[in-house]
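Entry: subunit A
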Amino acid sequence: MEIKESLLRVENLKKYFPVKGGILGRKEIKQIKAIDGVSFDVQQGETFGIVGESGCGKSTTGRTILRLLEPTEGKIFFQGKNIAELNKSEMRKLRKDIQIIFQDPFASLNPRMKVREIIEEPLINFEVTDRSEREKRVLEVADQVGLTKAQLSRFPHAFSGGQRQRIGIARALISKPKLIIADEPVSALDVSIQSQVLNLMRDLQKEFGLTYIFISHDLSVVKHFCDRIGVMYLGKMVEIAGKNRLYEKPLHPYAEALLSALPSSHPLQKKQRIILSGDVPSPSNPPNGCTFHPRCFKCMDMCKTVNPTLQPVSDQHSVSCHLYHLGQEQSAAGELI
Partner candidate 1 sequence: MTSLQPQEQIHQKEMDVLPKKSHIRSFWKFIKKNPAGFIGMLLVILSVAAALLSQWIAPFEPTKASLSSRLVPPSWADENGESAFLLGTDQVGRDLLSRIIYGTRISLMVGFLGVLISMVIGTILGLVSGYFGKWLDDFIMRIADIQLAFPFILFAIVIMSVLGTGIWKIIIILGLTYWVGFARLIRGQVISLKEQEYIQAARAIGGTQFRIIRKHILPNVLSSILVLGTMYIAEFILLEASLTFLGLGVDPTIPSWGGMLADSRNYVTTAWWTATFPGIAIMLTVLGFNLLGDWLRDRFDPNMKV
Partner candidate 2 sequence: MRKKSSILLTLMLVFALVLTACSSKTETSPTESSKKNAANPVKDRKNELVIGVSAEPQNWDPIDVFLLDWSTIATSVFEGLVDRTLDLELQPGLAKSWKYLDDKTLQFKLREGVKFHDGEPFNADAVKFTFDRLLGEEGQKGPQYSNYSSIDKVEIVDEYTVNLKLKVKDPVILTKLAGYGAVIVPPKYIKEKGDENFNNNPVGTGPFKMTSYKRDQEIVLEKNPDYWKEGLPKLDKVVFKVIPEASTRLAELQTGKIDIMKRVEVSQAKTVKETAFLELRDVGTPTAFALRFDVAKKPLDNKLVRQAINYAVDKDAIIKEILSGYGKPISTFQSDLSFGNNPDLKPYPYDPEKAKELIKQAGVKEGTSLDVMIPGNDGNFKEIAQAVSFYLEEIGLKVNIKTADGTTMNSDLIPQGKAGHMYRQGWGGWTLDFDNTAYLMYHEGEFWNPSFKDEKVERLLTAQRNTVDQKEREKIFKELTEILYDLAPELNLYSAVDLYAVNKRVQNFQPPHEDRLRLEEVSVK
């Protein structure tokens, strides 16, 4: 395996939200483990997808990497530097290199700022002091995302969802970041608009050699857009694989069920569904052992007590399930894989 320094490497990242209680309201009475030991890496120029259902911690992961949320534990190496250790102002400056696009194009733009100001703001923050330089860059990036000059002097409410998302992309792009975390960038958009935005993002990736972390709950979008995909469940990464590999043969039972639950794209194509029973448990009170075991259709005894870890089963394919690692340990691996 070739040793290549990844653009981003996340090691054992944890984010717990405290639930306060006690007489003074100061005591931490329990924790919500929004993400609980997530590790993955992202290579320069690729698109890494994170997929999972609501509450699985995929958005939290994205925001913790950017340190919009302070990580409880773990390391985040960006270009070899652990950014989890940076102090606030160092981190602030580093955000020039890592940007984020948000899900809700209605909520992520300040309604009281003009589009021009919104796009320009990162430049002010990152101390581009020359006005004309800023103006030039704004026009440039606006052009790249397909906004006209006239549109720059309007307020966000005058735009449709797709256009707003373009504004959001322009804002993320203007500081020339190396990594963009796209947090459900198209899930609030209509299908026809969604494809416009996805195409735009792809264009930009090619033009600027961007690296994306693409967070989404929409399996088909992820499949379309990403190179490698990590599947999350209840704060944990349960499987990471290249997209074709994952979609053809998911290993983790959850990934399997998730893929089978996709509505068919044609009425005559009848699928054999794995309908999972029950709901996702609460992250404040996750089940013992493998967190997926209460819903798992392949649950074994040890799943109820022993928490599996994410381990590679082959090159570029890791899974966190006893089915595979148990086998490995008991030297029955080959059979299963």
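Inclusion criterion for the candidates: all candidates are chains of the complex that A comes from, given by their letters.
Descriptive notes on the structure:
FYI, a contact is a pair of C-beta atoms (placed from the backbone, for glycine too) under 8 Å apart; a residue touches a chain by one contact, two chains touch by 3 or more; residues count from 1.
It should be emphasised that the depicted structure is a prediction, and the values quoted were computed from it without experimental measurement.
By the touch criterion defined above, subunit A in this complex contacts candidate 1 out of 1 or 2.
Only residues 63, 66, 68, 92-93, 95-96, 99-100, 102-104, 107-113, 121-122, 124-126, 157, 168, 171-172, 175, 188-190 of subunit A touch candidate 1 when the two sit together in their complex.
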